[in-house]
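The complex is shown incomplete by one protein chain, all other protein chains being positioned as in the whole.
The letters A, B and C name the chains in turn, as written, and every chain counts its residues from 1.
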Amino acid sequence: MTRLNPKYIPLLATALVLLAVFSTGSLLYPNFGTPRVIVNLLNDSAFVGVAAVGESFVILSGGIDLSVGSMVAFVGILVAKLLQVGWDPFLAMGIALCVGTAAGVVMGGLIHYFELPPFLVTLAGLFCLRGLGFVIYPESIGIDHPFYGQVLPQLSILVAPKAVLPFTAMCFLGSVIVGTFVASFTRFGRNVYAIGSNENSARLMGLPIGRTKITAYALAAFFSALGGIVATFYMQSGNPASFAGLELDAIAAVVIGGTLLTGGVGFIPGTLMGVLILGLIQQIIIFNGTLNSWWTKIVIGALLLVFIVLQKLISGGGDQES
Amino acid sequence: MANGLGCVRARNQHLQPQNMKIAPSYRTIVALLAFPTLCTLTQLLALAADTAQKKLVVGFSQVGAESGWRTANTESIKSEAQKRGIDLRFSDAQQKQENQIKAIRSFIAQGVDVIAFSPVVETGFEPVLQEAKKAGIPVVLSDRAVKVSDPSLYVTFLGSDFVEEGRRAANAVAKLTGGKANIAELVGTVGSAPAIDRKKGFEEVLSKYPDMKIIMSQSGDFTRAKGKEVMEAFLKAPNAKEINVLFAHNDDMALGAIQAMEEAGIKPGQDIKIVSIDGVRGAFEAMKDGKLNVTVECNPLLGPQLFDLIEKVANKEEVPKRVVSQEGVYDQAQAAAELPKRQY
Amino acid sequence: MIDWVSDLLFWIVFGSILFLLRGQRIFWSVGALGLLLLFNQFFTPGFFHIQILDGHLYGSRIDVLNQGAKVMLLSLGMVLVIATGGVDLSVGAVMAIAAAVSSRLLVTEHQSAGAAIAAALVISTLAGAWNGVLVAGFGIQPIVATLVLMVAGRGVAQLITEGQIINFLDPTMVYLGNGHLFALPFTLTLVLVTLGLAFFLVRRTALGLFIESVGDNDEASRYSGINAKQVKFLVYTFSGFCAGLAGLVACSNIKSADANNIGLYLELDAILAVVVGGTSLQGGRFYLIGAVVGGLFIQTLTTTLYARNVSSDISPVPKALAIIAVCLFQSESFRTRLSHVVRPFGRILKPLGSRPPQKSITATHDSPKP
Partner (left out) sequence: MANSLLEIAGLTKGFPGVKALDAVDFAIQRGEIHALMGENGAGKSTLIKVLTGVFPRDAGETRLEDKIIAPRSPREAEGLGISTVYQEVNLIPHLSVAENICLGRQPTWLGAIRWRAIAKRAAAALARLDLSLDVNRQLSSYSIAIQQLIAIARALDISAKLLILDEPTSSLDRTEVEELFKKLRKLRESGLGIIFITHFLDQVYEISDLITVLRNGRRVGCFATQELPRIKLVSHMIGKAVHQVEALEQKRASTASIRSEAPMLEAHGLGRKGSLRPLDLDIRPGEVVGLAGLLGSGRTETAKLLFGVDRPDQGTVRINRQAVRFNSPRAAIRYGIALTPEDRKVAGIIPNLTVRENIVLALQASRGSWQRLSVTEQAKLADRFIQALAIKTPSREQTVRNLSGGNQQKVLLGRWLATEPKLFILDEPTRGIDVGAKAEVEKLIQSLRQDGLAVLFISSELEEVVRQSQRVVVLRDRRKVVELTEGEISEETIMQSIATHNLERPAA
């Protein structure tokens, strides 16, 4: 692909916004444009980012997954609880990933086989997983397993003076790479695009609709579960009450990353940028120190609006859902 | 019909070849760039007004704005910082731990002199506090504690003793009822430190009184709306008549519950004695009207005490590991006198 | 004794309503509500107890009516939005804005209650209109368009209250959510009046036909001369108005405006109520009364969970199961599968089902004329 394809314009716009936001921050505040802040950004956004990679697949397939935040919290408390009762951390994580993915399969199955709206099914998933988290343990559990206390801190790379790339950030970047590969270099990934673009055509082209859809939800659940594990790395605890509303951040990041909410168009690296933009806005507001936190919401809302209108302009105003 | 599957999105296929024009998108990109630029400009103006001089820089991460108590606490901290000429970087975590961790990490990156925060939950701050320690920034806890394996991760903790508050509430109940009580309990947000500790302290004392027992207990999330809704449900239970005491983990829930009682034709403060914690202005008003019996103070006006500590910490002075804020227990008799002093 | 009689009376009335509704779409919603009530009749002691207190009725069922008013109001706006094939995610945030505006005017600016209420309603209606402009004017997908206000709206509300929880005691404001009229909560009157207004809007005028037409086939409606943009704009505006009312009720209920918590996640309850009420998320046919019944169902579920002392953390789970159950029963492919598995059961389900029975063979079949 040599020429500038119009489909890259949203991605380009996202990159420009990312650059603009970052330079704004660097211009305004000392210490903002340092490697440390960048590393922090990756670290702080890791679990949202991992979950957003999964969310991207569902949105690309033309659906939506609202259960992301609950899944992250659920997996967090599950892992913390299992570790508390003395499980091996890898076994606990493995189980958590399996349980999470299974939940995704169930949701995808309901959506596909019974033709239920994704919005409602994953909303039910949101409620269920949140409740289940509280069933496991209603309070925050700290993790003091040696793996978390001693091994994890060593799994980091010094990328610049005073800037250590932690393992969580590596998980995030790894997820983006894996996600990009799956989206662009596997048949499943291409099928997701096809279904999101035009499900009926995809069916008549002989693509496996059911399998692809269910896999997309399973993959989203897998990434959310992974996000939950990353969150336990990040906070060294699990809390069933946490991460409420994370799904909105994830969806916002995906949209700001240039993915069309109707499906079929978008890139995983865009999601990475979208997540970073959200994180940067929050950072600027924290750096400012006098702006109230609600400005975060207002700015994200405004940014969403801008991107939605941009996408609308690029898709030419046609192509409306009937 | 036979062509049931076709046609659904037929329009898409009939779209004319798309124009490959990029012109409109340039316009949007310009529009996109205008936004941050505008932000930049306004910020620069704000900065210019703020003549930078060497001040003590403190980063404070607040839980959120979930209750009247919390907003009073925030106000106290902000105004005190302004009074002392301290450069306060205030961040509101919106009750999300992840936001709080982000904020603390950001404070480290900003290179503030002291970090203070009221943790949303007790666990999970170890890694970020270790970072602060490595960066040589002292940490002061306010209002709520954290659980860490290494106590050197924070310098000092200023705040109420929630367990003690629970104990005081239970003692107040005992005093009100002479040790005979069927208690309905409005629990705070599940999993939060005040809810856990207040319940713990309350039950600790309760175990000494065989005739005092909790017959109903349900979370009201520290909010008035939930407090009211849950109380309504309590009052419809078949054993509702047995309730003679309400213990609410904070005043907001108690105020909600009072409304529910009044609607049920029950006289709050008489038919059902009410004991709650916090001591916000609304509670004192309710006490003055005889609708609330006792509030155990949990002082939100931590600003002055907090900055005393912070300044000491910044000057590398020795401070105690635990500072309990000064607070009392108020009943109806004291309410009228105390009310004018309550500005929140 | 009295209880026993009134319960029996209640069930007779309820049963006859159900009987009258057989074969209609909202049969399912009312039936689900009935099942839930039946469960409470036997397993939740005190739930059916009703008495007269201070000249008004008092009991769990009355609480359901009062507390459920918010969701019912929201669902009245939401059902029309969903009927046009859209969805309004911003209602919770708009509630917060309305509450913030009214209490700010009332307390900080010392305005009269009337002015505060009017301003809140105007601003929330404008918020709805904003959604309407995005959806109808710019043609943005509804989920996305309303997501903007959902994210930003609560921030705006906090901006208005400056992050404070504003308490008020103004009797007019307090009456909205706490007063009684004809021995019943005033909120019920409010719901009924709004229902009446909505009913008038959509059934006494041709708006209802236009809404269903737009929701069913946007393009064809335009070709028929319907101003689809106007219709869409109107329903989002109305939804904003309803959200404003719900916000006023919510803050009046607790005599304070808490921008952080008012209406939090209530948009989900409202959507749920609409779906339980028999309106498909795809748009088209809508059921106003169904939406109100759906709102009642949700609130009955919530109150039941409180009454049964189910921890509020776990209470989302039954709600989730209810959503799935309701959706499954509305899903044609599920009913077909089910009727294959349980033939006799399927035979009962089919005639009761929401779809009109296939009436004729020739109607679905192209046959040349003899």
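By our rule, a contact is a pair of C-beta atoms (placed from the backbone, for glycine too) under 8 Å apart; a residue touches a chain by one contact, two chains touch by 3 or more.
Just so it is clear, the structure is predicted and the values come from calculations on it, not from any experiment.
The chain omitted from view is touched by exactly one of A:L27, A:L91, A:A160 or A:M205, namely A:M205.
Residues of chain C in touch with the missing chain: 204-207, 209-210, 212-213, 216-217, 219-227, 284-285, 356, 358-369.
If you put the missing chain back, the residues of chain A touching it would be 1-2, 5-7, 181, 184-187, 190-191, 193-194, 197-198, 200-208, 264-265, 322.
In this text, only the chains that are shown with their structure count from here on.
If the chains shown are joined wherever they touch, the resulting network links each chain directly to all the rest. By number of C-beta pairs in contact, chains A-B lead all other pairings.
Centre-to-centre spacing of chain A and chain C amounts to 31 Å, using the average Cα coordinate of each chain. Residues of chain B in contact with at least two other chains: 11, 92, 94, 190. Residue positions of chain C touching 2 or more other chains, listed in rising order: 158, 163, 219, 311, 313.
Listed in rising order, the residues of chain C touching chain A in the complex are 85, 87, 134, 138-141, 143-145, 147-156, 158-159, 163, 217-219, 268, 271-272, 275, 281-282, 311, 313-317, 319-321, 323-324, 327-328, 331-334.
Chain C makes touch with chain B in their complex at residues 45-47, 49, 53-54, 58-60, 63, 67, 158, 163-165, 167, 178, 219, 250, 253-256, 258-262, 302-303, 306-307, 309, 311-313, 364, 366. In the complex of the two chains, the chain A residues touching chain B come out as 4, 6, 9, 12-13, 16-17, 20-21, 24, 27-29, 31-32, 34, 36-37, 40, 43-44, 47, 134, 138-142, 144, 149, 153, 198, 200-201, 203-204, 231, 234-237, 239-244, 279, 282-283, 285-290, 292-294, 302-303, 306, 309-310, 313-314, 316, 318-319, 322.
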